[in-house]
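Only a single protein chain was left out; the remaining protein chains are all shown in position.
Per-chain numbering from 1; labels A, B and C assigned in written order.
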Amino acid sequence: MSVVTLTIDDKLVSAPANTSLLSSIQEQGIDIPTLCHLKGLSERGGCRLCVVEMEGNPRLFASCVTPVAEGMVVRTNTAKLLKYRQMMIELLMAQRNHVCAVCVQNGHCELQTLAAKLGVTSVRYDYMCPDLPMDASHERYVIDHNRCILCARCIRVCDEVEGAHTLDMGGRGVQSRVIAGMNQPWGTSRSCTGCGKCVQVCPTGALFKKGSSAAEMVKQHDFLTWILDGREKKIWHWR
Amino acid sequence: MANLAGGPTAGTVKGEQSVMNVMNRQELLEMAQSELDRQNTFRCRLLICASTPCISSGALAVEDAMRKAVEAEGLQTEIEMVGTGCLGPCSRGPLVTVQVQEEPDVIYERVTVELAPQILAKHLKGASVPELDARMLSYDWPFFAKQKKLVLSESSTLNPERIESYVARGGYMALGQVLREMTPEEVCAEVAKSGLRGRGGAGFPTGLKWDMVRKAPGERKYVVANGDEGDPGAYMDRTLMESDPQRVLEGMAIAGFAVGAEQGFIYVRGEYPLAAKRLEKAIRQAERRGLLGSRILDSKFNFRIDIRMGAGAFVCGEETALMQSIMGRRGQPVPRPPYPANRGLWGGPTLINNVETFGNIICIILKGADYYASFGTDKSKGAKIFALAGKVNNTGLIEVPIGITLREIVYEIGGGIRDCRPFKAAQTGGPSGGCIPAEHLDAQMDYETLQKLGSIMGSGGLIVMDDQSCMPDVARFFMEFCMDESCGKCGPCRGGTVQMHRILSKITNGSAIMEDLDTLEDLCLLVKETSLCGLGNTCPNPVYSTLRYFREEYESHIKDHYCPAGVCQFTEKPLRSA
Amino acid sequence: MGTSQKNNGDNERDPRYKGLDRVLKRLQFQQSGLIEVLTSAQEAFGYLPEEVMIYIATQLKLPFSWVYGVATFYHFFSLKPQGKHTAIVCLGTACYVGRSSEILDAISKEYDLDPGQTTPDGELTLSTARCLGCCGLAPVVVFDNQILGQEAPETTVEKIKEVVGGKIPAKAVSSC
Partner (left out) sequence: MATSTNSKARLATVWLGGCAGCHMSLLDLDERIVDLLALVDLVYSPVADIKKFPEGVDVTLVEGACCNSDNIHMAREIRLKSKQVVSFGDCAITGNVPGMRNRLKVENILSEVYADGPGPAPPAQGGLPVLLAKVLPLHQVIPVDVYLPGCPPSPERIWLAVTAMLKGEPVELPAEMRTLG
């Protein structure tokens, strides 16, 4: 495999060609914010939080969907980037009803943590306060559209790892919403295997286990890399 | 719409394959000659514009009345009635052109059902009809005289529903020439030499794009014509597809040969059923005569074209979203790279050009790259079609050499502003473009200049505004459009358009404070710089450019609750004062 | 997979499903033909009923959510039955400059409808369009496929009332 050299925040680093810029940045121990990215899932390039500045190019690049290239000079943490990231978080918070205080995932939420990390202590935009439902028809899980940030991790894991494709995105623009089956109550969808992967990868309190109360929902998604690694290397074949 | 297009491997309907034959160059020339001979048997030809604007102002009824008059006089063998493509001055429809042998052509505007029989009386019997004389349009009229028609050169005279009509005007000669005399490299080089740039808006050099697809490794390659013209107020592509569909198909076939593709798709906006119908007919006629399909013009080149209809999504004009839509998915853009030229439809290298871009190819091949490059500016060659609308006296579709000044378009072709009001701004590029104020009336209409002024060439919508147009309100209008059309995939565009629209609404209803202007400006930059696709990257342009040139108008809305254009109603009050 | 396939028996008898089958067959059941199948279904049924979408999903071997996601992405598709009559107000730039929004407001007030809604009696659907390309006639309203050009709020409402009042049937003249 060929290797390219690039500069990340004034540091010369090398990376295998055809890998993403994000992985190189993370390898340097740089804490770059991400929301729609999750190791093990395909890249969506949707949240745009991981944008970086590229020398000699007026555009910004989402590092998760930008492959490394020889001679690239990248900045990951300029004042402008910080400002944009703050604005993106605020836009997300204004879109739905993110009431952290009464959220099952309070204290363990990726959106909440990122906001604090990036210094977002208030939202300068008008809250849109959409009237969105919760769907508790599933035997074990609940989806609360009020807390969804449309990162589509649940949709991707359902399709790519579980292979059920019960979930997808319905509607468009700010009206987009995660749907199950024919936008039917989740519990009535027969393609859902109830595996709960979608719940575990959800960064916010939009998907949670039934019965969890405020701040009780803690999620873990290391299972993803574990499953995928096992599948790829076929190390679990018992025959 | 039921029998359009199949998938990439779908074959033609069986019945059609059997009648499909191979035509060679000689037969093509014979076909052209016999059509010319046929046309010459008529003493008089009545050309009725049959494109959407004229139809909606009653062209079909006029045609009907004329047909009845012709039949009543028993002149069917002497007079041919032809439904043609677009003439240009769309607001003056229905338009009728009269061609009498050995006499100059005459065009009539606003022909009514009552006047239709009078045309016959005037031209065949020499009757004097003052009402008609008043409706005569002169070819010296600046609206016509100032134009340079390279793409629309034939559209006003040929019948878009008959391939013979196209062939008689030199149709498929370019494809024949390419297949017989040129290599794919040479075709790409010729297009590159012409200096043609993508007419969809961004202005990427077409020859370079073709060469990239040509060189890209891949077994199956595709050619896609983007006819998903979504800008409100723009209808260049629709007109081209309706008026001269074969020209687009021939351009696509030449592109297919140049890049090594055997399958083309033409993606037609769902709102354009007439364009789809005519393209469908054109494809069928071309296939039946061996001008599309297998072994085109007796060569080894095979090329099929299928139509794909959009279903109402502006974002599908973005190339990656368009490809998703062709593959039957949600029309959401995907991040680039990989670029379509390397990995597009079903993973194959894909050439995507605007319909108008393909329309330019024939001229380049037949008349040569040097001839083509003699029009335009140093960096932008050829001519561009604009849909001239808004508060000018002459609205309609115009094709002008790139580099013409805005003043020439507005005051000469457009005949000045209606009611002699002052010119305030011209909006180009629709929701992705910006406003050009009066101080830049002498700016050249080319890609670089427009970009420098904060607008874009775009697909060619050109809306002229007078002092009765309120800039914040216009910006709000475009932002509402973008908000509705944002696909929702990336955060900045999804949330940013909504918030920008909210602030613009506040400005126009009186509840904004000065701080909101800064928030608005910040959002413009955020959405522009961080969005995933072209829609997001360009949708703040209308706001940003009006903020740049008409800031005092925004400020007067906020500070004084005064709308200079008298458009906005200030029904609300700001919640916060400072 | 999904909620119901109970309508399969009826499908055999409903000729509209036969038409759908023809389209499916012509497209060789390719999944990339989904948008076309949905378009034909909408033409046949007037809108996309859930059981039709389930039928299409099953035939094309696509997940239900996929089909629903595509159907709701494109504005052409309607998941609700449309009214007997439709009024489309163009909000393209030229029409907007010609104050077409006032026409929209007038209709919306007269029938107490928001754009996209249908009256409770199923008589009238009000919707908007982004440029119908008849900019020379701005402002434009399309009522039951008939293009009404150079409209004003009062005249449009009058024209609609004549028909939706139930007196004169609207005639389709041309489509834009």
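As a working rule, contacts are C-beta pairs under 8 Å (C-beta built on N, C-alpha and C of every residue); 3 or more make two chains touch, one makes a residue touch a chain.
Remember, it's a predicted structure, so these values are computed and weren't measured experimentally.
*Asks:* Specify the shown partners of the omitted chain in the complete complex.
*Replies:* Even though it is not drawn, that chain still touches A, B.
*Asks:* Of the listed residues A:100, A:167, A:182 or A:217, which contacts the missing chain in the full complex?
*Replies:* Among A:100, A:167, A:182 or A:217, only A:100 touches the chain that is not shown.
*Asks:* Considering the whole complex, which of A:32, A:65, A:81 or A:115 touches the chain not shown?
*Replies:* Among A:32, A:65, A:81 or A:115, only A:115 touches the chain that is not shown.
*Asks:* In the whole complex, what residues of chain A lie against the chain that is missing from view?
*Replies:* Here the touching residues of chain A are 93, 97, 99-103, 106-107, 109, 112-113, 115-117, 119, 121-124, 126-127, 129-132.
*Asks:* Since one chain has been left out of the picture, which residues of chain B touch it in the full complex?
*Replies:* Spelled out for chain B, the touching residues are 575-576, 578.
Simple rule for what comes next: only the chains that are shown with their structure count from here on.
*Asks:* Identify the chain pair with more contacting C-beta pairs: B-C or A-B.
*Replies:* Pair with the higher count of C-beta contacts: B-C.
*Asks:* Which whole number of Å gives the spacing of the CA centres of chain A and chain C?
*Replies:* 36
*Asks:* Go ahead and note the Å separation of the Cα centroids belonging to chain B and chain C.
*Replies:* Computed value for the inter-centroid distance: 25 Å.
*Asks:* Just the number, please: Cα centre separation of chain A and chain B in whole Å.
*Replies:* 39
*Asks:* Show the residues in chain A shared as contacts by 2 or more other chains, in ascending order.
*Replies:* 169, 171-172
*Asks:* So which stretches of chain B touch two or more other chains?
*Replies:* 313, 330, 484-485, 487
*Asks:* Would you pull the chain A residues touching chain C in the complex into a rising list?
*Replies:* 164-172, 179-184, 188-191
*Asks:* In the complex, go through chain B and note every residue touching chain A.
*Replies:* Interface residues on chain B, with respect to chain A: 313, 330, 334-335, 337, 483-492, 494-499, 502, 519, 522-523, 526, 529-532.
*Asks:* Which bits of chain A are touching chain B when the two form their complex?
*Replies:* Chain A reaches chain B through residues 43-49, 51, 59-60, 62, 65-67, 83-84, 87-88, 91-92, 94-95, 124-126, 128, 149-150, 169, 171-176.
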